[in-house]
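A protein chain is absent from this complex, but the other protein chains hold their places.
Up next, chain A:
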Amino acid sequence: MISIKNVNKWYGSFQVLTDCSTEVKKGEVVVVCGPSGSGKSTLIKCVNALEPFQQGDIVVDNTSIADPRTNLPKLRSRVGMVFQHFELFPHLSISENLTIAQVKVLGRSKDEAIEKGLKLLDRVGLLAHANKHPGQLSGGQQQRVAIARALAMDPVVMLFDEPTSALDPEMVNEVLDVMVQLAQEGMTMMCVTHEMGFARKVADRVIFMDAGQIVEDCPKQAFFGDVSQRSERAQQFLAKILQH
C-alpha cells in the first residue's frame, strides 16, 4: 500500500532523511518511534506529499509521489492524516468539519456528506456534539473528531503523527481505543507514537528512527522480544521510554 524507496531529504544543507526505505502492506499497522528530531514527522509527511523530498520515491496505492504528473491533491484526499494538535477548523462546527472536504474535495452532495459524517461521529462516540464548535470540546474529543474527519474521506491508509502526545493523560486512552478499533477492522495505518502499549497491542511492525535514518524495521515480536538483538540506539531509546 505504501512503499518508501531510498528517500533522501534535505533542509538546505541539513539532511533530515537519509536513505529511508520501508513498506506498509494493505491492512498492516506500522508504528514509527524514535527520539525527538529523528525525522519521524518529516517521513510521515512525505507519505502524503505534505513535505517534498529530493531523492527516492514513495508509492501510495500505486501512485508515485515523485512522478511530476501525479495529482497530489487527489492523492492526499485518499490518505487520511491525524495531527498532534488535532487541527480541526475552529470556525466551523463539528459537522461542518466532517463534511467540508467531502463536499469541496470529493464533490459529494451535502446530504450524503452529512450522513457519512454523522455516522462516523457516532462511531467515535460524539454524535451529541455535532453542532458544537471544536473550542467547546476537550482535547481527547477533538482528536476523535479529527480521526472521524479523516475517515469521512474513505482513505486507503491513515497516517498519525503523535496523536496523543498533546493530550492530558486521562484522555489518551479514549483516542487510543478508537485507533485500536480501527486497526482491528483492518485499516492500513502508519503511526508515529511513543505509546508502546498501543504498539504491543495492534502493531504488525515497529520502525525505529534515529538521526534521519531507519535504524530498526522489524516485526513487533522481534522489537519487543530479545532486546539484546536490537541496535544500541534502539536499546537506549526503549530503556528510556519503557521506564515511564
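By definition in this document, a residue touches a chain if its C-beta (ideal position, glycine included) is under 8 Å from a C-beta of that chain, and two chains touch if they have at least 3 such contacts; residues count from 1.
Methods note: contacts and distances are computed from a predicted model.
Undergrad: Write down which listed name, "Xanthine dehydrogenase family protein subunit M", "Glutamate/aspartate transport system permease protein", "2-oxoglutarate ferredoxin oxidoreductase subunit beta" or "Serine/threonine-protein kinase", is the UniProt protein name of the chain that is not shown.
TA: "Glutamate/aspartate transport system permease protein"
Undergrad: For the chain not shown, which residue from A:Asn48, A:Thr164 or A:Thr193 touches it across the whole complex?
TA: Residue touching the absent chain, from the options given: A:Asn48.
Undergrad: Could you tell me which of A:Gly39, A:Gly56, A:Pro134 or A:Gly212 touches the chain that is not displayed?
TA: With A:Gly39, A:Gly56, A:Pro134 or A:Gly212 as choices, the missing chain is touched by A:Pro134.
Undergrad: Check each of A:Val105, A:Val227 or A:Leu242 against the chain that is not shown and name the one that touches it.
TA: Of all options in A:Val105, A:Val227 or A:Leu242, contact with the hidden chain holds for A:Val105.
Undergrad: List every residue of chain A that touches the chain not included in the displayed model.
TA: Answer for chain A: residues 45, 48, 50, 73-74, 76-81, 83, 85, 87-91, 100-101, 104-106, 132-137, 149-150, 153, 166 touch the chain left out.
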